[in-house]
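Heads up: the structure comes next, in structure tokens.
Only one protein chain is missing from this complex, and each of the others stays in its spot.
Per-chain residue numbering starts at 1, and chain names A, B and C are given in the order in which the chains are listed.
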Amino acid sequence: MMTSLLAYLLIPLSSAVIIQFLKKNDKLADIVSNVSLFAGLLNISYLIFNPQNVRFSFASIADNGFSLIMVLAIYLIAFCVSLFSSGFIPRTKNKHNFYSLLLTGVAAMCGVVISLDFFTLYIYAEALAIVSLAMICYEDNERGAEGAVKYFFLTLPGSVFILTGISILLFTAGTFNFLNLQSIANSGPMSTANMVAVAFLCIGFLIKAGIVPFHTWLIDAYQGAYSPVSAFLGGIATKVSGAYAIIKIVMIFKLFESTAGRISEALMLLGAITIIWGAIAAIRQKNFKRMLAFSSISQTGYIVLASGLGTPLAVLGAIFHLFNQATFKGTLFLNSASIEKSAGTTNMHKLANLENSMPWTTWTSIIALLAAAGLPPLSGFWSKLVIVLALWEEGAKGYAFLSLFFMLVTFAHFAIIQKKIFFGKKAADGEKSREMPVFMLLPVVLLSMIIILAGIFFPHVYSFLMQAVTRNML
Amino acid sequence: MTYHLILFAVLLIFIMASVMLQNLLYSAIMLALGSVTVSLIMFTFSAPWAGVFELSVCAALLPVLVIGTIKLIDAGGRQDLDEGNEDNCGSLGFNIQPVENRIKFRILPLVVSLIAVLGWIFFIPFFEALSKYPYMNSLNRDLGKIIWAGRSQDLIAQITILTAIAMAMKSILHFSGGKNKESKE
Amino acid sequence: MNILLIPIFLPLFTAIFILLVSEKTKYLKEVAAIMASFISFLSALTIFLSSNIIAYSLPWAGYSFDFTLKADVLGKLALLFATGVSFLAAFYAAGFMKKRTDSAKWFFFNLLFTGSFSSGAVLSDNLLTMLFFWEGLVIFLYTFLVFAKGGRNSGAIAMKAFIINAVANLCFLIGITITGFIAGSMNMTEIHAGKLAVSGWAFAAYLLLLIGIVSKIEGMPFHTWMTDAGADGANSTFLAYVPGALDKILGIYMLVRVSIYLYVLNGVVQALIMTLGVVVLLFAAMMALAQKNYKKLLAYIAVSQSGYALLGVGTMNATGIAGGLFYALNNAIYLFALFLTAGSVESQSETSNMAKLGGLWKRMPATTLVFIIAALSISSVPPFNGFFSKEILQRGILEAGYPMFFAAVELGSIITLIALLKLGHSVYFAKETETSLRCKESGMFMIIPMFIAAILCLFFGFGAKIPVEHFLEPVLSYLALEHARTIAGFQMGNLLLISVAGIIVSIISHVVGYGITGKPYKATDYLLYAPVLSKIYRMAEHKVFDPYEQIMKSSVWPLGQFFSKLDSLTDYLTFTLPSFVSNSLSKMSQKFHRGSYVLYMTITIIGFLVYMAYVFSFGGIK
Partner (left out) sequence: MITLFSVDWYLISIIFFIGLYCMLVSRNMFKQLLGLQIMSKACVLAIILCGAATNNVNLSQAIAITMILMEVIAVLAGLGLILKAWKITGCPDLVKLSKLKG
């Protein structure tokens, strides 16, 4: 446990408990939640972007760079969601419940990212699962309940597989600590027994990440969830509990060596299938949120494909894509929530010409859509480019072509959607949609700013990530 | 050594019974008996603390909770459901499941025996190979030191997960003006 | 700033300036054009007078493709004439465009660009640079014709001209690449150092280059666009400037450059060029007889004149080449003058049909005088320059030993004289018709260039002292062609007698034709209905001999079919197929997501089992 980052875990936890006692007025609950998250965000961003760090182009990163960037992503998305929901959730709902859940979720995610031990990581992931379970069925409607049930019962086998993996790990390696395991992995060709444990761990985290054969819960959970919750979930929760762990495993165990060849092949294969399935399934979707869910699956496919490859460049691409993914999906889901609130429906066929009634939402979601599809100056393009390059260097040319092709497919698909929803001719539902108040636009604007900045200042980001990856995968 | 296998056999019987029984109440009770046999197995593995925990928590707390909820749902049975869903699943498990899936449960022993035979052919060599690479741990520190020194992170994790479950239950069971106040216990 | 750049880039920039200037400004366009061409003419003059060879080179794009200019003797001569002609044309156009309907702005733009590109082509030493300018000329040829808004189908004629010249230039391009490849360098001076013998690949290259040159001079197979343009009433200044003068100058320059400076021709090629020359000479002259249109008749005469240049260079001896060169230069002058007279007549009477015109000498005395001088010099009547160039040419032919070609040249000039007598008599000296009543002398802007051209015809005549010493001698010495006797001078001898006899014969035939038909413009009809000739003429009328029309008729329909099929295929591939595939696939995925939990759980477990089987099957424990 990196004690220096422990603070990021305990503070939200304590503020979550405090909020429960502020039953009387919701205003105070808003303030406590937003302030604590904002303070965390400022702190972590100072830790990463402090001048002497930037001057040495991130040479002296205090802790493990990877978890630093993950904590940044967590606090960023959480802060945006809480700011958004402070305006979104009406007084009637039990708002402080929502905030305490959110803050506990943040604590759990920081736990996952900070832990140096598989079993601790599993406990935090379990805590995160329960919190997001509760948030999904926050609204007392059938959709929420169904989403929550599917989420819980379908990710259950995943956690059970992780537990079996951990027990085998105890048997073969005797320890769960990442550093010990890394030394075992470096000390010689991985014994096939360890690989059994790694296989179980991988399948468990794949289920939690929502890779194709196991993605069904993710779609229904995102669609059924209460709208700001789906931003929280889609943005960061499933990424942390699923994709982060897979990247961690790949960084520790040299998966691409002969003995473990099968696992890395399996990961790449599943990643590729996910990209294909997500991109194609998203095409005919009528519901905006469901379409976003499918496209987020496709993006997670990229991450798994890259981490399956295992080379430092690929891992770098995966990490950067994970961060970008968080920003895109956060913006898009928040926008879908605001569209749902103001236009009344997320059925894409009914929505049209939102551009003149909701300009801010439209333009931020356009930036996010283009970045997700991989338009050059924006950040999404860089991460996908790095992934494709890594694939190319390692000789996995087929996968490289595949990912390039499906980048095109998603781009075409998003272009059509943008035209239909934002710029089409007037539609009944588009009429009465009016722009969101400032509070709810601030997070989305902040996220799209970050998308643009990350795109433009890619060299700095690259050096930071390269530092993080090389230090971990030595 | 022999009663070790007997215990496993008893455990298998209890679990199969709990799965096959249609009545939820009886299956919950069977499960409790199953967890008792699990704790006995743990004692045979000379892992007393785990056995005690298992006995007190899994065998005692969980059945209580489960039976409580079953009773709750049965008592608050919502015959008044107007949707006219075809299988009136308000009352106790008798007709909670429609008839057709009884067969799936009845063939469980057959399936389990099939898996047992297959396992004997495939799983045993697999585990044989697996067991050739044990990591023999030399020092056997006592439980207290391990939990406090070695697994201190887990304690913080447990705190988080407890707060998580507390917040979750509070928000899940917060029925906005629900008909009957939730009372699980 | 090298002086060589002025004739190329000054007109270029003024052209662009004119393009930006709006149409309505009164005299700005004319003044700018005239000034630009005059300054480039002066610079050409200074270049010509400066004795040393000025060079300018600028590395353009590496790989022996650098922008080198070099004004050697031949280049200087051609540059002088080119810029001179463009100056006169600009001057004439200032007056001529006033009455025309098509936009003057575009005309001057084209004129200046053509001037700059032609001086560029003439000066450039690097084959590729020359090619660039050479190709550019075709583009402005097209724009000239398209903006001319002459008759109904000026667009079709422009396209025809463009295609003919483009195809010919393509051969020229290929020829140049082959020569550059064989010689190993694109620089003319280097190629000149090691001259290429015309054999094997070099032979093919030379032929291709020859095609390009013949199309530039409007030789036989490539002339049809010019005659159509003439008939269609294209802008006569354009006809005077480009096909009349500039093309002749560029053509002869390139012909001499290629066949003497770069290649060493052998007997076969020599015979080929000479026969081509003779054929062009005779056939075009015969066609000229049949024309009833002022400008079309002149167009055919221009085509036949180009035959003489080919003939001259083909003789391969000093006098022959000098004759050919002198012929081309004279051509530039009197054809330019003739077309200018046609322009002034047309601008006054709005028609160039000989039947409608008559007795213009009373109303337009100046134009008539210029016409008389130019007509006599073109049909090589003794005192004028035409006679001396023909005489030198014939002496060269006799030296080369081809008596029948000598006779052909004589016959050609006789026929030209007959045609021009018919033209002159019917347009200027016949009875006055109602259209010619409203004609009056054209403006001062148009008269001055005509007179200058006429005066030049006189100067170059009378023993041709000036042109030979200043123009031909330096070129021959530069090209290291030794020549025994002095070329110039008024030499008595049987050549003079023969040409005088030819003149008498043509006068007699004109009187006979006039006597038979009674109408001056029908004077040559008695020749047309002779048994053999009438069939040829009828076929020519139906464009049988025009290759462009034949190809177009046979190839347009099938090509259209092929391309429309290709287009529908690409539509299918890029639009209908992908959208169908993606729709069906995503429909399939929608069917899969039925929302039933049991299905999802089975999929998860099956996925788990497959994953385990895959991971542990081979590399696993076993």
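By definition in this document, a residue touches a chain if its C-beta (ideal position, glycine included) is under 8 Å from a C-beta of that chain, and two chains touch if they have at least 3 such contacts.
Every value quoted in this text rests on a predicted model; they were computed, and no experiment measured them.
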In the full assembly, spell out which visible chains the left-out chain is touching. A, B, C
Using the document's definition of touch, tell me which of A:25, A:141, A:186 or A:356 contacts the absent chain. A:141
Contacts from chain A to the absent chain lie at residues 119, 123, 126, 130, 133-134, 137, 140-143, 145-150, 152-153, 156-157, 159-160, 163-164, 166-168, 170-171, 174, 219-220, 223-224, 285-287, 290
Interface residues of chain B toward the undisplayed chain are 1, 4-5, 8, 11-12, 15-16, 18-19, 24, 27-28, 31, 34-35, 38, 41-42, 45-47, 49-50, 53-54, 57-58, 61-62, 65-66, 69-70, 72-73, 78, 81, 83, 85, 87, 89-90, 93, 96-98, 101, 104-105, 108, 111-112, 115-116, 119-120, 123-124, 127-128, 130-131, 134-138, 140-143, 146-147, 150-151, 154, 157-158, 161-162, 164-165, 168-169, 172-173, 175, 178, 182, 184
Contact footprint on chain C, counting only the chain that is left out: 590, 593-598, 601-602, 605
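The rule we apply is simple: only the chains that are shown with their structure count from here on.
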Just curious, how far off is chain C from chain A if you go by their C-alpha centres, in Å? 71
Give, as an integer number of Å, the spacing between the C-alpha centres of chain B and chain A. 31
CA centroids of chain B and chain C: separation to the nearest Å works out as 99
Identify all positions of chain A at which a residue touches two or more other chains, and write them in rising order. 192-193, 196
Residues of chain C engaged with two or more neighbouring chains: 616, 620-621
Looking at the complex, which residues from chain A come into contact with chain B? 1, 6, 9-10, 13, 16-17, 20, 92-94, 97-98, 100-101, 104-105, 107-108, 111, 115-117, 119-120, 123-124, 126-128, 130-131, 133-135, 137-138, 140, 168, 171-174, 191-193, 196
Touching chain A in the complex, chain C uses residues 582-583, 585-587, 589-590, 593, 595, 597, 599-601, 603-608, 610-612, 614-621
Can you list the residues on chain A that touch chain C in the complex? 149-150, 153-154, 157, 161, 192-193, 195-196, 199, 203, 206-207, 213-214, 216-217, 219-220, 258-263, 266, 270, 277, 280-285, 409
